[in-house]
Structures are given as structure tokens and as C-alpha cells.
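Shown here: the complex without one of its protein chains, the others still in place.
The block that comes next holds chain A.
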Amino acid sequence: MASNTLVSRRGSTARKSARRGNEGAADRSRQRTLISPAQLGRRRGKVFYWVVFALVMVLFTVVFLGPLYWMVTGGLKTTQEVVQSPPTAFPSSIHTENYKQAWTVMDLSRLLFNTLYYAFGALAFQLIFDVAAAYSLSKLRPVFGKVILGMMLATLMIPATVLVVPQYLTVLDVPVFQRNLVNSPWAIWLPSVTNAFNIFLLKRFFDSIPGELLDAAAMDGASPLRTLRSIVLPISRPILGVVSIFAVVGVWKDFLWPMLTLPDPNKQTLNVGIYSLASGVPENVLIAALTIASIPTLLIFLIFQRNIMSGLTAGGLKG
């Protein structure tokens, strides 16, 4: 069943050898797909394959890369050229000063710094609290551990948007602590920890680490913290990478929550800041700003694409 392959794929990230085996299986099946090799081997099949292939290559490049090309070059055009009809494919003259203007007028350095600050803070909190929780639930098995895990997973069943209003009211006046977190980075960092899917993913990974390894460490007198640091974490690097990337990208892409909790223009994220300034700047400067705002996540993607793709299939079926 397809489901089994998906499940085994999930588990296989645990061990390199297993993964290699799985990739091997994928390679073998890749040789035999919908269309038979014999059919493709014939002259007509070959022609057909290359025609379709070329069409798809061109179509995809236009559809998915085209808008990005338009964005980068749109930022180089003059204001008149951006809004002229018909639009031009190449800028008739290059105006890099739009990018400089976007940087200063929209205060992009501040927005960029804010977003980085929130994203990496959220990453730190998620790595510390979610990894610790998953480790505890998987290996230390405390009393009520199953109940706590169940309650965490239950949050996946509640549509996220339903909770926005009560969460916002909570941030306005955090119970017990009596704090107002509006305009404070904690309003982004702490709720980001409540990612039951991360905990589930990490716990599954930790479950696959053989218990004997930890028992041996305990026999040598290592404390649970020491075991986590020197045995569990080094083995878990792939899954930690996946969780980290998704934590950073998650904050980078979020819109509604930062818009509600960070109304101060000096504390806004890129998404919210650009949105609220959008109507006040010339089109070409705005487009330049969009390009600058897109660069960080695109860079993350190009560098870590392998991890992102594997994490996607590992965590694809999220609830």
C-alpha cells in the first residue's frame, strides 16, 4: 500500500542505511512507471516524451519563475514603465535606486531585523521546549505522559482560526502572570511553542532511537539532560534541521497573528509592514521592496531544499 511506503519513509529518516535502501526502492520503481519503457523506447514514444517534456519545462518556468522575474525586473523600472500598458518584458532603463529607496523609505532594515528576531527567537523556544517535551514523552515516560501528549495532539483538531480571538485576548492579559504581551516579541515566541505537530514529529523520531543506547548512558551515570545532549541530539540532526527550517519559515510567512499582536509600526514584521505601507509608495519601489522581502526565504529554500523536500514528505500529512 502507498500508505506503508509513506510511513516507512517517515521512519527511515532515522537511519542513513535505511534511507539509502528506500531511495534504492524509489529508483527501481522509477524505472517502471505509468508508461512502459518499451513504449518509450520506440521512436514515436521518444518523440512524444521529448515534446511533452519540453512543453512542461517551458510552461513551468513561465508559470512559476515568470512572476519572480517580473518582480525583480519590475523593481528596476521607472514608475511610468511599471504601470504602462502593454507591460514591457525588459526594463527599458535600469533603475537600481528603486531598491535603495525601498530600503530607506519603507524602513526595510528594521522590518527585516524584526522578522529575523521573531523567527530565530521562535526557533530557539521551539527547539528548547518542544525537543525537551518530545524527549520526555518518548524516553522518560512520565506519569500522565500519554494524557499530556493526547491533549497536545487534540489541539491539531481545533481549526487554528477559531482560536485566534481567545488567543488574542489571552495575549492582552496573560492569566496568572497578568502581563500584556501586545507589541512584545513574547507574543510571537511563546505561542509558537504550541506546535503539537513538531512535538509529534520529534517524538516519533526519538521513539526510533534504540533504548539500549540510552540505558548504556544511564549505566555510565549520565543524567537525562546529558543523555539528551550527547546522544539523542547528535543522532537527531536531520529532524532538528527540518523542524528548524519550518519554524523560521512559519514566522516569516505568518500574517494575521503578527498583524494583531504587533500594531506598533516599529515592531512589525515584513509582511505586515509592507502591507500597511503599500498604498503610500510608488509601484516600482513597492515591487522592489517585495523582492527584498522574498530574498531570505528563497535563499533558505535554495540552500536547504533537500531537507525541506524530505521534511515535507515526512510531515506532509499534518493534521
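Note that a residue touches a chain if its C-beta (ideal position, glycine included) is under 8 Å from a C-beta of that chain, and two chains touch if they have at least 3 such contacts; residues count from 1.
Quick note on the criterion: contacts and distances are computed from a predicted model.
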Hidden subunit of the complex - UniProt protein name among "Oxidase", "1,2-phenylacetyl-CoA epoxidase subunit B", "Sugar ABC transporter permease" or "Protein translocase subunit SecD": "Sugar ABC transporter permease"
Residue among A:V105, A:L163, A:A222 or A:L240 that touches the chain left out of view: A:L163
Option from A:L76, A:L123, A:I199 or A:A247 whose C-beta touches the chain left out: A:I199
Given A:I94, A:L213 or A:L312, the one touching the chain that is not displayed: A:L312
Chain not shown: contacting residue from A:L76, A:L123 or A:A293: A:A293
Hidden-chain contact residue, picked from the options A:P91, A:G121 or A:G145: A:G145
Chain A residues touching the omitted chain (full complex): 1-7, 9, 25-26, 28-36, 49, 52-53, 56-57, 60-61, 63-65, 67-68, 70-71, 74, 82-87, 125, 128-130, 132-133, 135-137, 140-145, 147-148, 151-152, 155, 157-170, 174-176, 190-191, 193-194, 196, 199, 223-225, 249, 252-253, 255-256, 260, 270-271, 274-275, 278, 283, 286-287, 290-291, 293-294, 297-298, 300-301, 305, 308-309, 312-313, 316-319
